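Missing here: one protein chain of the complex. Every other protein chain is in place.
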């Protein structure tokens, strides 16, 4: 199963669960896969920025991906983050995970790229190394520092047929979706990030779904479904209920700690452990999240 | 009336209204002042980043501040943004607005500052130029690119007695408020930014209020009041109702267009005009805001 | 006398001389103009980054430019740096200096520009404000943070007929000169910066001269002249003799202090004063420059 331009729905960005001693927690990994699929995920993305990928050794990354793939067992496509400082590493990781059954890879531009030509050239070079592997362009300027304009993305899509999906995470980004839908000469999948906090508007602009990691993927699944069913207002009601928490999880640097805390409280992963360096939640932060979770329960009850 | 450490409540960051031909719209300016004060603002801040200050000539800036001060007529303190590339300009503007009756100035660190000593040294130098004028430190790394750690702010507060207030706009920033409240050897006012999207949590961490420009200042006034009255949950209910719009207005680069659109629709300012360069709202963007305004009205009705 | 595409030779970037009390030193300004013209300058550029422009008030800038123009008295063209945070300010300054007799303005891109379209769009907007004033594009990524690719510069030159000159200060930048000479559909002047430390190679690649502020403009004049006379090796001999000093003056942040020290020692300006903020030379730094000046004298004597 390879990723293609028709990708839609919710591709959940998976966290990497750790045991308290820092080892990868494989039992939690299995539970997490089950949880995401039961919540309605149409795909998974692993070893992304929020997956603490750079903190894993090459062996750990490979073992983690294999575990995920084994548990998913072909039910949904699995995308693997393959951004690396050098093409040799990107090539090695891509070959390894594709052999193991991944559906494609995701590539973010390195932070030193500036001009349009540099960015387009980078992806052209990457493709020489990853061959015919389908790939996702990760457009996340807040973290990468690289601003990819609509003409740049258009050129990448035009020049490189194996580019099948854009992980859209620019901010603001709504006009960009409209411009891409109008300007691209072939339709690729646009899946949106930013923790889902603009998902209703993104769907209305022409996105195909979400690729992000909010700890309540069921909200995103519902927004996408209601949009498709022609009942976007019902999706918005739910969205609004979750928004206080989604906004809180969207804090840069702290989001992963919040996400792991919620996932642990929901029984998905056993521990909130992050590998170092990583920012944890203070007791006050824990109390803030718990209060928001309580209010969410209450609001969902009101909505019926 | 000079700004001091007891500043609290909601200091609204005022927009600068323009006529369609680009001239400053003085009639709208008057209406805006009235609107903010009726909404419960305890202060105003003008010529900030969202006030399009760098697009005004020196004469226009001075005239605009004078008009604001005349209309406020001493009812609340008025802070003026005085960030400038050189100290000569900062000194000139500060002298001029303080003579006209401003309560203090706000100073953001220039983007090239990196180390702790550079930042602390910059504010020490600034004070040599602005003299005994009370000033607000603007901590807004997303826009300035300068990260001011707790030790840096502590040193500024300790070294410079005329530093009376922090405009807190770091993101994430909640732990920072707690650390500052614990670490500062003298209490200064902490007023929070980021469009109010973390205001309930910020108040709980020890902030004194908000200094930001959300187009519905009454929400922020209510959150602050309910926090003080010991009914923070009531404040949160209102906050949650406004959050879909607040989140939308918080989009960088686009926020001012949204804010001006809402203020115009509410009858506060006559035109949504921005000076160039400035990003306007597309028809789709206008529709998105209008939809959110409609949903807000409905939700407020539900809340009673 | 307006700047046009035929600009060549050495446009010296003038410092702004100050008296010890911080006022602009008009007597030194006159002497400096005479010195630069006697050294063979074919033009002057004032109020550039190294001219401490942002530290002057609007009135001071205008008075300084008028003094320069009066002293130059039409003998060579004078370019004025007009970069400003807003177009209103740029328009005001441009109108004022062009009325006073300047030959054109120089505009650097603001630091937040990233994509090709943003940069090209910025210059297109600027031209709407400065009208038919000839302008120089300042390409100085080390300081502005904006990387202007060859296609970007090509589009600016193509779209905007009043763009007559590129101040080339990219680093590395030699291939860029070759690519521009090959790619531009109309010949504009290319004058190079970086303190002249690549001038022999830049001339060989097709540059028309230098626009930079090395404290020994006679070296740059000689390199350009020898290149034109077909005796580039003679120019290089002189260049090599000055290089230890040129390299030293090229230190970012410290270069202006070194330049003012040398100009003062050479009797051109009366004081080394910089406006704050500004880094001065320590006694050790002064000794280093003096040693290099001594070695230069000796080496020039050897060369005869």
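Order as written gives the chain letters A, B and C; numbering starts at 1 within each chain.
Quick note on the criterion: a residue touches a chain if its C-beta (ideal position, glycine included) is under 8 Å from a C-beta of that chain, and two chains touch if they have at least 3 such contacts.
In this text, all values refer to a predicted model and were calculated from it rather than measured experimentally.
Novice: Which chains here touch the chain that is missing from view?
Specialist: Those shown chains that the absent chain touches are A, B, C.
Novice: Which of these touches the unseen chain: C:205, C:227, C:261 or C:275?
Specialist: C:205
Novice: Which of C:76, C:163 or C:197 touches the chain that is not shown?
Specialist: Of these options, the touching residue for the absent chain is C:197.
Novice: In the complete complex, the non-displayed chain touches which residues of chain A?
Specialist: Answer for chain A: residues 52, 54-58, 60, 84-89, 92, 111, 122, 125, 275-277 touch the chain left out.
Novice: Of the residues in chain B, which ones touch the absent chain?
Specialist: 114-118, 146-149, 151-152
Novice: Pick out the residues on chain C that sit against the missing chain.
Specialist: So the residues of chain C touching the unseen chain are 171-172, 174-175, 178, 197-198, 201, 204-205, 236, 239-240, 243-244, 247-248, 251-254, 282, 284-285, 288, 295, 299.
Everything that follows uses one rule, which is that only the chains that are shown with their structure count from here on.
Novice: Determine the chain that sits nearest the middle of the structure, using the mean of its CA atoms as its centre.
Specialist: That would be chain B.
Novice: Any idea how many Å lie between the Cα centroids of chain B and chain C?
Specialist: Distance between chain centres, rounded to whole Å: 39 Å.
Novice: Roughly how far is chain A from chain B, going centre to centre by Cα mean, in whole Å?
Specialist: 33
Novice: What positions in chain A touch 2 or more of the other chains?
Specialist: Answer for chain A, listing residues that touch two or more other chains: there are none.
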